[in-house]
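Missing here is one protein chain; the remaining ones are kept as they sit in the complex.
Our next item is chain A:
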Amino acid sequence: MSADALAAPAAQFPDAAGHFGRFGGRFVPEALVAALDELGAAHRAAMADEQFRAEFDALLRDYAGTPSLLYEAHRFSARAGARVLLKREDLNHTGAHKVRNVLGQALLTRRMGKKRVIAETGAGQHGVATATAAALFDLDCVVYMGQVDTERQALNVARMRMLGATVVPVTNGSRTLKDAMNEAMRDWVANVDDTHYLIGTAAGPDPFPRLVRDFVRGIGDEARAQCLELTGALPDAITACVGGGSNALGIFHAFTDDPQVRLYGFEAGGEGVATGRHAASITGGSAGVLHGTRTYVLQDADGQTQESHSISAGLDYPGVGPEHAWLHDTGRASYRPVTDAEAMAAFELLCRTEGIIPAIESAHALAGTLAVAGELAAELGRQPTIVVNLSGRGDKDVHTAGEYFGILDKE
């Protein structure tokens, strides 16, 4: 099947108004509609423009270092009871899949003639990636970050500043990612003429979910070709962690029309979904509207957003991209929670078996892989092949993990 043939059915979603079934759409102030329309048109035109695509591809290759490797993790495989292939997005420039999205959106920003980008960030990974692209494209850059996060991720704040970005600590609400996103929206409403909101995941109002998906879908396109070349067949399953959902959509998309390839998204189960302290919007939330889109949300009976909890800052978000909500409803993808403890056990296992320190976000995908490998083997009657999206590297998490494992020297 050609790549174009694969792209066709997926292109039906979302519909023209940005709906994925009952999810998605635009729940935004009217003041933003013109900018969203402009962005949607720019995105459509860019995707049809060969020069744009060539420039994007060249940047990804020469600057970000893609295609990322598909690495067969033999020692981890032995422990998992599956043939585990790691999609090494951790090796990309800036250390995660996020660089694909920011480079795509930075190109779009330039195409629209805008000179300033704003972004929200939780752990700081998207903020660092945005600051990186802003430096490369000579754009002014303001990053909103909850004050709680600026304190626990001081190193990433310094990184953003080194790259020339202004970091604004957000002091209202729960002072975390969701409030940083609110503040970025407020900035955007006031400055929409010259500013692009460079959103960090496949969430938010249309056209963001489809635009982000289109910029990260290279992960799956590459993995599909690499897996065929390496194994001669498609994998039995794809696994990824789900925060807002960009890395998962990025790897899922090339496989959505291959029904034999199971798609698994692993949400942050925190201390356990039953405890209420988690960030599993699909498994532990309900349908609602948050940050401009209808999707699964952690909320109380009155529709007030509830705080999420996860050891992984990048998954610590009370919503999820609308396309995942829809893939869940249609049954095409399965979503399951992974607790902090399960993720950290998988984190340690990858360190010790492969010499790779993963992002704690990605460790959720690894833990989920360990959990489904046995089920799949039983169902298939043979060892399954599983492609794991190793969405990022763990440098940023060394402090958190060091504390978790109690291996930091006391001063």
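We take it that a contact is a pair of C-beta atoms (placed from the backbone, for glycine too) under 8 Å apart; a residue touches a chain by one contact, two chains touch by 3 or more; residues count from 1.
As a convention for this text, contacts and distances are computed from a predicted model.
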{"item": "Chain excluded from display, named as in UniProt, from \"Septum site-determining protein MinD\", \"Iron-sulfur cluster-binding protein\", \"Phospholipid/cholesterol/gamma-HCH transport system permease protein\" or \"Tryptophan synthase alpha chain\"", "value": "\"Tryptophan synthase alpha chain\""}
{"item": "Chain not shown: contacting residue from A:69, A:225 or A:289", "value": "A:289"}
{"item": "Touch residues of chain A, complete complex, unshown partner", "value": "17, 25-35, 172-173, 178-179, 182, 185-186, 189-193, 288-292, 297, 299, 301-305"}
